[in-house]
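Only one protein chain is missing from this complex, and each of the others stays in its spot.
Letters A, B and C name the chains as they come in the text, with residue numbers starting at 1 for each one.
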Amino acid sequence: MIGSFNRMMWRLFYLPLAEVKNESTMSEFPTFISLSHSPLSESEARSLLQDRGCGAHVLFVGTVRSSSQGVAVRHLEFEAYEPMVHSVLEEIAEELRTQFGIRGVLLFHRLGRVDIGEAAVIAGVSSAHRKEAFQACAHLMDRLKQTVPIWKKEFTQDGAVWVTPTP
Amino acid sequence: MIGSFNRMMWRLFYLPLAEVKNESTMSEFPTFISLSHSPLSESEARSLLQDRGCGAHVLFVGTVRSSSQGVAVRHLEFEAYEPMVHSVLEEIAEELRTQFGIRGVLLFHRLGRVDIGEAAVIAGVSSAHRKEAFQACAHLMDRLKQTVPIWKKEFTQDGAVWVTPTP
Amino acid sequence: MKITVLFFGVARELVGERQLALELPAASKAGDLRRLLAERFPGLDSDLAYALAINEKFSGDDRQLQQDDVAAVLPPVSGG
Partner (left out) sequence: MKITVLFFGVARELVGERQLALELPAASKAGDLRRLLAERFPGLDSDLAYALAINEKFSGDDRQLQQDDVAAVLPPVSGG
């Protein structure tokens, strides 16, 4: 299980060197990122985030709804610019740690076809205190939807469309 | 598993009749409440909250930290006024549904001794949209700490104290 | 009239009991119960900002008590 997280090492390759000013800008706390074509494991997410120094753990699970603006959804498909997902998420994680003082950050996202009721995304944070944990996890989801290079195609009874963000 | 949730029926006994003005004030969505002397199951919490009409599920897990204001904590003990926990939580759940438009509401809380690293509380909500889910779950935790009749005793190297809320 | 009083948390430890049966004069109110408790149990006075529930509802001091009511002494809560 943990073996699948060699991707934690992505940060070494994808954070542009200019931004790694010194050792202290690299967080001592982990960022767990996984892009997966198979179902996401919530229990894996929780055990990765578990931290004895943290009393607060907030997890968001986004599942595929059976309708979107009144139209019946059949399934979704996701694609991503994978290496850039990792580098953008590492930057977001550092932003969360600076703004909210949280520790662990996690984002699991499905790729390819995702059926109704399945989890498309799991976002999580761990923190000493709960208010910061809620704020940071909500902010992580906001940032995901603003800047992380992942695209969703919605397959409905009326055909298939690439979803564009509502302003 | 589900059999342990005959407590959902508490609402029938503990909501004062004067407040049940008509059928429509009783939510059609479930409130899951459990007070337990044994470890809380996050997977049970998640499967109870799962709802195909909801795209957003937020779960808060509060675990026992190994230190509190710099003092090493050995363990905690909780006690509750159980029937009143149920009636107060039902009122909070209706408040959340009115304010945030969420659907499912869940609160699991440990009683008795809880050791370091264990979950003392799991709070969860399900909703069509994520912003409301984050706000409602944070609010549920705020209300828990303000008005739900549960008390915590902290056992440290210096002795044992009943925790009083910080204003 | 006879009522039952439940104690929780620090109040339970101050009183040394989870539950007591108390005899109160007819037409007593919740505030009268507070005064009786403060007389009998040092600590159960203005030092402890506790709430009273009558029959599992938070109640103010002018709440009328009745025979067989269940009162509960609820110190500031600290769940979660």
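Note that contacts are C-beta pairs under 8 Å (C-beta built on N, C-alpha and C of every residue); 3 or more make two chains touch, one makes a residue touch a chain.
Remember, predicted model here, so these are calculated numbers, not experimental data.
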Chains in view touching the one left out: A
Candidates A:L96, A:V125 or A:M141 - the one touching the absent chain: A:M141
Touch criterion as defined above, residue of A:I33, A:I102 or A:V121 at the omitted chain: A:V121
Positions on subunit A contacted by the hidden chain, ascending: 14, 16, 62, 78-81, 83-84, 87, 109, 120-121, 141, 144-153, 162-165
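We take it that only the chains that are shown with their structure count from here on.
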Inter-chain centre distance, subunit B versus subunit C - centres from mean C-alpha coordinates, in Å: 25
Centroid distance [mean C-alpha coordinates] between subunit C and subunit A, Å: 50
Subunit B residues counted as touching two or more neighbouring chains: 62, 141
Multi-partner residues of subunit C (at least 2 other chains): 80
